[in-house]
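All protein chains but one are shown in place.
Chain nomenclature is as follows: A and B, assigned in order of appearance, with residue numbering initiated at 1 for each chain independently.
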């Protein structure tokens, strides 16, 4: 069902945890749906210098969380916002169709965290994305 | 994470390995005594004898008459034959059928389909342990009720139903009573001469027999309309060339199950299972047993662990060589966690963290030790990742 790459990341995810003095925090998903992803960003000069995640969810949710944090680390926030769920799925060697929403969650998680950062800076040039939405609904 | 050093299969509610003795009994019927039981020649007669013997063995497991057993292509098929068969046979008498909220889909979806076809279905609720209250059944029966179908024991949470009381209510009201005993048969004693049961479903592969063969007990005198028409095999109630090897395997599995029940072996399984339950509840915080504590299948343990999700849990266990299952929505790719966990009143977020561990006759103390050593670590490792996890 899952690719080897995905299983590897699921078993040994990167960037697990929280950043206590995060510059941006995004939380997406809904416990009722069985998946919640929380992304913590440390940002310097509009560049993501550290990122961590906490995820309640299936193997795909955990692996996509891990993958998306790796994909955005070191990127500017502008570049990070361009990381799509497709990029995440591709980097994992593909996802089973019924698990695509987990990768959507990863994309939205980053966006939510960036939004939070921008909001804290008083900059609302991006529409705040809807969080706490059931990704599957 | 520690390297895998053991294979521990704890998913016997999903399916069981075929017992070596069962396989040995089956083997001659593939390539040697391969005849069609409906043929008159020597090959056919040998096959017919074997099917007859298997029917004897299966009937003896539940104290039925051989003529009250028909073989089917599995448990789901037997459920469908029973429910649709009674519905069609009795549709002129009434169109009301009663079932419960925690039936297997083979029963529930069959009832839902009948509903679309003009039948009226009442779905009884269950209490927090997954028990159907006899009073609820009594209240639900109407003059046009033709069938009550309630399972003997639940596959997800292991709860055994008060079958005698439920069946007696049906008898009093002259309503047919079908029970899906796929999980119970072969594991707890069932005597259809003593219990008020009219139809009962069994499946070989849940009692160390082969997949693809089931049986339906139909009490003498109970009439049903066949679901599969054709050559008239199985008293015209399930046409098609008999799966001789599979049926022989079922017969042997039933005979071995009768022996195990007579020797009280399920009690040993129960003790081991209790050690597993107690160990898990002791070692893991924020864990709960699902289903009834005592009125449950002897080999069955099921839990919910807060803050984590079932699929991750079972895949991490799989990586350690432990085979388990979960009723989480994510394991099935569906939106909703199992209907059983919701029906016993669990909130979604807790139902997502469900785990089922079902023991087998060959499960050892060491297997249980291995799970008790590893499961707490796995739960902890996932909780560390969870935004909800308590941290020390």
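Heads up, the rule we're going with is that a residue touches a chain if its C-beta (ideal position, glycine included) is under 8 Å from a C-beta of that chain, and two chains touch if they have at least 3 such contacts.
Since the structure is predicted, the reported quantities are computational estimates derived from the model, not experimental observations.
Undergrad: Who touches the missing chain here, B:68, B:156, B:198 or B:242?
TA: Of these options, the touching residue for the absent chain is B:242.
Undergrad: Using the touch definition from the top, which of B:189, B:279 or B:323 touches the missing chain?
TA: Here the residue in touch with the unshown chain is B:323.
Undergrad: Given that one chain is not shown, which residue among B:55, B:90 or B:104 touches it?
TA: B:104
Undergrad: Among the options B:60, B:133, B:171 or B:211, which residue touches the chain absent from this view?
TA: Final answer for the missing-chain contact: B:211.
Undergrad: Touch as defined at the start, partner being the missing chain; which of B:101, B:140 or B:228 qualifies?
TA: Considering the complete complex, B:228 is the one touching the chain left out.
Undergrad: Against the chain that's been left off, what residues of chain B make contact? List them.
TA: 9, 11, 14-20, 23, 26, 30-32, 34-36, 38-44, 72-77, 79-80, 104-106, 109-110, 112-113, 203, 205, 210-213, 227-232, 239-246, 311, 314-315, 317-318, 321-325, 331
As a convention for this text, only the chains that are shown with their structure count from here on.
Undergrad: Chain A to chain B: how many Å between their CA centres?
TA: 40
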